[in-house]
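Take a look at the structure below.
For this depiction, one protein chain was excluded, whereas all remaining protein chains were kept in their positions.
Note that the chains take the letters A and B in the order they are written out, and that residue 1 is the start of every chain.
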Amino acid sequence: MSSRPIVTLDGVTKSFGSFKALHETSFSIGEGEFVTLLGPSGCGKTTTLRLIGGFELPTSGKIGIAGQDVTQNPPYRRPVNTVFQDYALFPHMTVAENVAYGLTVRGSTVARSDIPGQVAEVLDMVGLSQMGGKRPGALSGGQKQRVAMARALIRKPRVLLLDEPLSALDVKLREVMQVELKRLHRELGITFLMVTHDQTEALALSNRIVVMEAGRIRQIGTPNDLYDRPFSPYVADFIGATNLIEARYLGREAEFDVIALPGGAHLRRKAAGNGGFHPGSTVLIGIRPEHLRPAGGENLLQGRVVDTLFHGDSIRLEFLPDGANQPAFAQLARGASLGAEDLMPGQPIRFAVAPEDVMLFAKVAA
Amino acid sequence: MKQLLWWQKGMVGFVFGVLAFLYLPIVVLVVFSFNDSKVTSFPLAGFTWHWYQAVFANTQMLTALKNSLIVALCATGLTLTIGTLAALVLDRHEFPGKGLFRNAILLPLSLPGLVTGIAMLNFYKQIGIPQSLTAVVIGHATALLGVVVSQVMARLAKTDHRQLEASADLGAGPVETFFRITLPSIRPAILGAGLLSFTLSFDEIPVTYFLTGRDITLPIYIYSTLRRGITPEINAIGSMIVLVSLLLIILSVGLLRDRK
């Protein structure tokens, strides 16, 4: 995090009737960061964004933006602007009128005569310089998205709030717009706060990710942090995919934790810190599909093939680890050593795992 | 609950004012139906059932009431049958003059009733339908088609046409499909339109005024009595009509809600 926080939430809660959408939540965002609120629908990420935008008022707690307490301010008295999920373009105005809208406010520092110039500039920035005269109804999804960006950016917000900005676009367009978002963030240098349920989008774009679940923050960290050192099975499975296998913790051997797999085989894990696991306790181990290498040797996970799925550049192999009751997955490069294309269901298979790629979590009662 | 701003508080007051404007007159009507005085003025003169007794002793008024009920029932049945068929035709078929057909059916909804009444009177006179309650029933059933067609068509538009294809695919003929798929899905609209048609027909004056003969309906009776002056009997029968209307509304809300 950079030194100067631009957005701070301090013990913010939000209830809708008896439903608690957001439990006491505190975090801050540094100036110039690209932060993503990530989680499944209903986790409170959109509520958090709407609280910062001023569309909802918190039940308790304080919200600060750019050093000012804005907790009770309406949206039109906050130095932030929003790109709405469904764009919320004004259907009765042209693209240029939509973009100019935020400059026509009373007390705007922009002179009337300067508005067309600024509109043209912002439209140019999002690659829509020819579209000013069109109505939103005549635009494609990607173009609407760009207009929504332009309309928010022309106000030069301290923070740009993006509510699932790419969710309505098809896959190809989404990738184009991801690049575009990253470019705009880099060029403008303002803070972006984005809400998404798509972890690849979050990983690709953000400096930091806030993972949320059921109205609480589960973990905040850089994409690398979250991918390599998830605090919980939930985060491990939400950021990338993770095979979670119930196992028994045996104890520490030098720099390794030793775990007994359900089938009886032992697995070693490079110990990180004082894990605090009791020998004999039930734990969950997490191994990412891409960390499973079909090979012999040390530190093996064994099982039987269930099915293989062709994924173009890779093969996704479903197998049942010995003694486990849930299948696991491995992601294999195409044409990798085993000739995975020829694997038959029921055939035994084994994978080597590097001890530093094994994650270990306490088993929490569901 | 969020604190209301001053102008929002003002609006709450305004809305209460409008609601009072809508309901106070009805309250006044009911209050004076129990007032023991021939004139409708304050202060109130004391409670009486007299005006209600007068209503039930007034054979002319009761005959008019009976006529109104018969007319409303017949007209509703007729308009529901023809209107539902018309809605199906409009929903499923393309034919020349379709626009004219639809607009003609909907026209009486926005056209002053007198114009429709005059048009019918002119025509009935030419083809020899005498002015009578039968003529009124035909007139009402025709003028109210728009109510049925607009409601049923709105409902049909929301119905997935693939349901019909699925029904046909599963072996049901058109008639069976109508009774097992289409009719259940438009039933709420038919119920709603039926209740509304009944109310409107029961209350109708302008078309009735031109088409009725010696037998008159209740609204026509009240209308001609009122031209001569106020009698508290009208307050009593009016209050009873209000009560029945409210019961019908509650009934219809309940019926339509259960369907969801």
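Here, a contact is a pair of C-beta atoms (placed from the backbone, for glycine too) under 8 Å apart; a residue touches a chain by one contact, two chains touch by 3 or more.
Basically, contacts and distances are computed from a predicted model.
Participant: Which choice in "YeeE/YedE family protein", "Sarcosine oxidase subunit beta", "ABC transporter substrate-binding protein" or "ABC-type spermidine/putrescine transport system permease subunit I" gives the name that UniProt lists for the one chain left out?
Facilitator: Hidden chain identified via UniProt as "ABC-type spermidine/putrescine transport system permease subunit I".
Participant: Specify the residue from the set A:Lys14, A:Lys45 or A:Arg151 that touches the hidden chain.
Facilitator: Missing-chain contact among the listed residues: A:Arg151.
Participant: Write down which of B:Val55, B:Leu121, B:Leu156 or B:Ile216 is the residue touching the left-out chain.
Facilitator: In the full complex, the listed residue that touches the missing chain is B:Leu121.
Participant: Under the stated touch rule, tell me which residues of subunit A contact the chain that is not displayed.
Facilitator: Against the left-out chain, subunit A lists 53-55, 74-76, 80-82, 84-86, 88-92, 101-102, 104-106, 108, 135, 137, 151-152, 155.
Participant: Mind pulling the subunit B residues that touch the left-out chain?
Facilitator: 1-2, 4, 8, 11-12, 14-15, 18-19, 21-23, 25-26, 28-29, 32, 39-43, 82-83, 85-86, 88-89, 93, 100-101, 104-105, 107-108, 110-116, 118-124, 126, 138, 142, 145, 174, 196, 199, 202-203, 205-206, 209-210, 219, 222-223, 226-227, 230, 234-235, 238, 241-242, 245-246, 248-249, 253
Convention: only the chains that are shown with their structure count from here on.
Participant: Let me have the rounded angstrom distance from the C-alpha centre of subunit A over to the C-alpha centre of subunit B, please.
Facilitator: Using C-alpha averages as centres, the distance is 57 Å.
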